[in-house]
Each structure stands twice: as C-alpha cells, then as structure tokens.
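Omission of a single protein chain aside, the complex is shown with its protein chains in their original locations.
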Amino acid sequence: MQVTSRNFKENSSKALKDDDLRVALNRVKTGFTTARATAASELPEFEELRNKSRDIKNDVLENLDYYLEYFEEKVLAQGGHVHWCSNATEAKAAILKICRDADAKTVTKGKSMITEEIALNKFLAAEGIEPIETDLGEYIIQLADEPPSHIIGPAVHKTKEQVTELFYEHHQKYGYTERQEDPEKLVGEARAVLRHKYVTADVGITGANFLVAETGSTVIVTNEGNGDLTQSLPKTHIVVASLEKIIPTLEDVSTVMRVLARSATGQEMSVYTTFSTGPKRSADIDGPENFHVVLLDGGRTEMLGTELEELLRCIRCGACMNHCPVYHAVGGHSYGWVYPGPIGAALNPQMVGLEEARHLPNASTFCGRCEEVCPVHIPLPKILRHWREKAFEQQIGPKPERWGIELWGFFAKRPTLYRLVTGIAARVLTKIAGRRGRIKSLPLMGGWTSVRDLPAPQGATFMAQWKKSGRGTQK
Amino acid sequence: MEEIGAGDTKMNSREKILGRIRSQKGRGPLDPHKAAELKAKIEGHKRNIIPKRAQIPAAAQVDLFQQKMEALLATVERVEKASDIPARVQDYLTRQNFAARIKISPSPQLMDLGWETIPTLEVVTGAGAEEDEVGISPAFAGIAETGTLMMASGPETPSTVNFLPENHIAILDVAQMMGSYEEAWDSLRDHIGETGMPRTVNLISGPSRTADIEQRLIMGAHGPKTLHVILVGDGT
Partner (left out) sequence: MSEKPGTVEVALFVTCLVDINRPSVGFAAVKLLEETGCRVVVPDTQTCCGQPAYNSGDRKSTKQIAADVIKAFKGFRYVVVPSGSCAGMITKHYPELFKDDPDLLLDAQDLAARTYELVSFLKDVRGFKPEGVKLDRKITYHDSCANLREMKVVDQPRALMNHIDGLELVEAEDREACCGFGGTFCIKYSEISEEMVDRKIDNILATKADMLAAGDLGCLMNIAGRLYRKGHDIKVLHIAEILADMSDGPGLGEERR
C-alpha cells in the first residue's frame, strides 16, 4: 500500500471530523475492551499464561534459526514446500511462480497482514491473476479499495450503510440488484457470492497465526470459516507467513491460543483454529494437492538482538489498538501504513523508515495501557521512546521543537537561573490572567490554548515562597 | 549440475536469513549441546500451564463441554448409544425444517449406523459439496475447557464436510472427551503414530460467525450457519 505515515497529522485531522468514524471507533472502544476484561477475569490462570507466552516467544527468538530449520524439515517430510524470502520482492516472485505453475486465474485469500505488508493483491492483479479476499471485513475493504484500519477487524471503520452501497454496486453482476439494509442479509449476500469463488479458485492463500516447528503445521484462527474454505478447496494452498510466527510445539501453541482470542475479541477461543500440515495425503478425498509455505523475513531478522526484538513477540491480537486512546481518536488509516495503533507506531518506523513514520512514536501520551493489556508483554511505550531518541539523535523532526526542549534543558540544569526564569514566568502569567484565573490565548502556546484555557499560576513560585518563609532547604 | 538458477536464489535467501539470525545473535549455528536440548524439548511434549477448569472428572467435563458449546450458540444433545443417532438426526432435521438429505463422512463409524431404518432420509457419502444443506462428521475429540471439537482429516474424514454444508452435525463419543487441548494432542499422537499430523486438524468452537459489519454478531458467515453436536454414550 502507499505509505502516508508522513501525513499523520493531516490524516488524523480528517479522521477527527468524520462522524461515521467517531461512531465506529466508539464501538471498538467499548466493545473490545469490555470483552477482553471479562475474558481475562474468567480465567484465573490468565496472567500466568501471558507470562508463559512471553517466555515461549523469547525462546523462539533466541533460537529462531534452529526452529525454522526444524519446521522446514517437517514440512518437507509431509510433502510440502518452503520458500525462504528475504523481502517482499522475493516473496511476491515466489507466490507468482506457484500461481503460474497452477495456471491460476483466480486466487481466494484468507485474512493475512503479511500479504497486506507485501501488497500482494495489487501485484497479482497486475499479473492478470484476480485476488479475492474472503474474510468479510477484508472483502468489504477490497471492494472499497481501502487498506485495513484494524488488524483483526479490517473494516471496523465502515458503516452498515457504506457496506450496503458497496454490495449494491459490486454485486449486481451476480444478480443481486436490490439494496440490502439488514446486516444479516448483507452477510448472506457476501456468503453466496464468495461460496462459488471458493470452489472455482485455482489457488488459496492464507496467512498464519502460528507455524508449529514440531509438526511442520501452519495454523490459522478465524471466526468465519473463510480460511478453511480458502485452503481446502483449491488445488494449491499457499501460506504466507513471517518467520517469527514459529512456535516450538503443540503444547506451546495451546498456551498461546489461550491468550490470543481472549486478548483480541474477548472470546475464549475463536470459532475455527485450523492446523494444516502438508498437501492432501494419497488416500484423502479432499484437500489441496500442493502445499507451499512462503517464509518472509521482511526486515525482521535485523530486529533480533536489538531494542526492537521484543516487537517480534507480537501475536497480532490487536489488544493494543483496542485499548489505545489515540487509536480511538484517529482510527487505523491515520497511521498511514499496514499496522495501526501502538504496535504500528512501534513497528512502522523500522519498516518504512523513521523519517517517514516519525509522527507515530510521538503521537502517544505514554499512558501505558497497551503494554498493560499486551498478551506477550511487549514494552510498547519503551519502544516508542526508543524511536523518539533515535529521531532526536538523527535530528529528524521540526527544529523549533528541538530548540524548545534544549532551551528548557539548559535552564533545568542551572537551578539559580531556573529559579529566576520560572519566577518571572509565574508572575507574568499571573498578571496576564488577572482576576480571571485563566488565560485564553498566549503567543507560542497556541498548541495549548487552541484547545483549552491555561489555568493561571497563583503568583510567586513555591520555591520563592518557601525561601521567603525561611524554612528548611537542607538536610 | 543443471539445477542452478531459481533454486540457487532460493538457497541463497535461506542461507542469508539463517546467517542474519546468527549474526544478529552474535553466534554461529547452535552448538550441538543446545540443539540437542531443544530437540529433546520439542519431542518431549512437555505441557505448560493447564487451567484448573480443565482438570475435572469425566462427567463434569461432558457437562462443561455442553455448557460452553451452548454458550457459543451451538446445540448439543446426548444419546445413549450410536444406533440412536439416525432417528435423532431425523428428528433434528424435522425440527430445523431442513431437507431430508444428509452428506456423511465416508467413515464406517457413520455409514454403519443403520440409516436404512429411516427410509425417507437420503444419505450421501463423500466430501463436502456446495449443494449440501447438512453435513455429518465424526469428531476425533471434544475439549471441555472451551467447548471445542477436534476434527482430524483422513480418507474417512474429509475436512470439507465440516465447512461446506450449510449446517454441520458433529458426532462425538464421550469416551473421547478431554479436559484440555494438551490431552487431545496426546490422544491424537497415539492415534496417528509415526505418520505425522493429518493434513488438517480443525478445532471448532461453535458455528461460523462474523462481527465485521458494525461489530454486530451475525451467524453463518462462510462456514456452517448452525452446529449441532450429538454426544454418544456415557463414557463407559
């Protein structure tokens, strides 16, 4: 997708004025947060499971090469193929080759953030292969030609009325000529349209929530069942996954599964968790004849052994954005790249460059709620701070902001001068406010006073009054 | 050797990725001792934390399973013996106003139930198909912890029966009721022996649903609109 992270402020300004989006984001805020809290409270072992999940992922990252090779061996033993790809270009080339070998005209797709990351749909379409998203949310935004605005609810920003119009416009060719207003009927219509696509597609592409080293299995988690139809009906199944998705054993997957859906939607389990291992066996009467795993690095190995390594524990549950007040305010599209919310703000500077994404780590109050709910304890605020430090070092960002901080730092390091300056500032501000007790607008403080009054100081500073009172200042 | 070219690039990326992992970690390939330790860990199938709610007596597991499944908007009924199934299925189809035609997995466990005692019922054996209104398949295990079915694919249990029909009926012998996922994995390992995982293992917790339109819960997104579980026997 086209990166617009640079325009975060403009994007969010527009988002804040979008009334439909406000309603949609409010639903995210209340719906997901309540559901997660309930699910967590109903499982006494939840915190213990979060800690264990973190440990499992840490072990994976420590020994990633070993687990990947183990996984590969198991996939090969079951008759599947593994394609190692350093970057998006290699991954797209590998996928295209498989599609060509299958003589593919249409490809059905399960929900996959990695294919968003490598912009696979546009690529396939340009190569004359029609990609069809089958997750309802992904299908909706594909029709709207938009990127996802949430990693587990790609169309959370869309209203029912917008879906009605999209289906009315795009489903006439299938004989659905009436506008459907009822969500149930809308889902029914998408179901009917897509059902036939599953059966006729040449290739099915899914992502993976986990890759199991022990068995060489790839795992997808869905509520709709679209991923299962996508991967079991076409002759060829391609799994596109980034390499940190590895989990050592089925026991470890079971542990992480227990925190995934609870953190994401507040379900105890998603409806369908599907383990796929190799192509169909010789005696099987259904299933794909070819099974390919496209393993994407995409900049991840460079994060190992650095401050960013902990981001690779992410299991893409979306809890951080579900609980983020900034996401609740601006929605997913404002972030300007595939991953929105706190995980996006932490990850995107690495993926698209700090210069491009510099706003994202800055647009946070460090409220810490994301880290509090992250099932694998990723210290997101710490990583956002890391990016701010990098930006400061590299002098990325507006100069005046930097000068302001440097000037303030200059005084803060010199107590006597600091006293003098703060004393003057307090008196001046008190005077400006007069009896009103607050200031409505102030030069150089437009960022504050454009939104709120400035409660005025009370006169002399505390330190000045304390000194005057002659009370203790030393041990 | 002829096979340079594409294969060569592939090999290169593999080596490059593994090389980057190792250099970022400041080491070469794992030393044999560490590798052996990891191998033993993978093959040891050591369990992590099992929620207390899963560690309950068999009868309580069946009750928990039913309670969880029903909360997930599936329906559950219990029958004493397998031979009761055809009549119960017929009743269910009538209640739901479904057509008297079923697709069943080509498994003797289902085929030999005595469907001929219900002459009005058309019974078709095979994989799932677009036109099926009702599919019936045997579950490998039940997992009480979250009200989850484990379905294992194979020649007699094509996974499409679980997904393509508009409605799904799963048959579960309560002797195969487990408390946790981990117990079910062990049971599956015993069952498959050295052949490795079946092509597809489905963990199913309720009928298909979506909340992608304004977060309203709508049943029957792509998979079955309804899920009916028939629990067979008392586990003895």
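In order of appearance the chains are A and B, and numbering begins at 1 in each one.
Methods note: contacts are C-beta pairs under 8 Å (C-beta built on N, C-alpha and C of every residue); 3 or more make two chains touch, one makes a residue touch a chain.
Just so it is clear, the model here is predicted, and its values are computed rather than measured.
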Omitted chain's touching partners, listed by label: A
Among A:172, A:306 or A:465, the residue in touch with the chain that has been omitted: A:465
Positions on chain A where the hidden chain makes contact: 9, 12-13, 16, 29, 323, 325-326, 328-330, 362-369, 372, 385, 387-393, 401-402, 405-406, 408-409, 411-413, 415, 418, 422, 425-426, 434-438, 445, 447-448, 450-463, 465-467, 471-475
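Methods note: only the chains that are shown with their structure count from here on.
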Residues of chain B defined as touching chain A within the complex: 6, 9-10, 13-14, 16-18, 20-22, 24-26, 29-30, 34-35, 38-39, 41-43, 45-49, 51-53, 68, 72, 106, 126-128, 130, 146-148, 153-155, 158-160, 162-164, 180-182, 185, 196-216, 218, 220-224
Sites on chain A touched by chain B in the complex: 24, 27-28, 31, 43-45, 48-49, 52, 56, 62-70, 74, 77-78, 83-86, 90, 94, 97, 134-137, 140, 153-156, 158-160, 163, 183-184, 186-188, 190-191, 194-196, 198-199, 213-217, 223-226, 228-229, 232-233, 243, 248-252, 254-255, 257-258, 265, 267-281, 283-287, 295, 297, 301-306
